[in-house]
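Yeah, one chain of the complex is gone here, protein chain that is, but the others are all in their spots.
Showing chain A:
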Amino acid sequence: MKVVVDMNKCQDHGQCVFAAPDVFRMDDDGHLAYVPDPDDALRDEVEEAADVCPLQAIRIED
């Protein structure tokens, strides 16, 4: 699975981190960091992360 975050849209709300902590995290400066090619077993939580992003900045490319 390929995950793309539009960093121009991202405002560091961090909702994705709650939904998919294995894929998304906030770095020490409070900015989003993420795994661009997570295991397919994490699809459900990545989809939830994409759903809850207030800026709708997360895209899943199969």
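Miscellaneous remarks
Just so it is clear, a contact is a pair of C-beta atoms (placed from the backbone, for glycine too) under 8 Å apart; a residue touches a chain by one contact, two chains touch by 3 or more; residues count from 1.
Throughout what follows, contacts and distances are computed from a predicted model.
Considering only "ABC-2 type transport system ATP-binding protein", "Ferredoxin reductase", "Glutamyl-tRNA(Gln) amidotransferase subunit A" or "ABC transporter permease", the record for the omitted chain gives "Ferredoxin reductase", by its UniProt protein name. On the side of chain A, touch with the chain left out of the figure occurs at residues 9, 12-15, 17-18, 26, 29-30, 47, 51-52, 54, 56, 59, 62.
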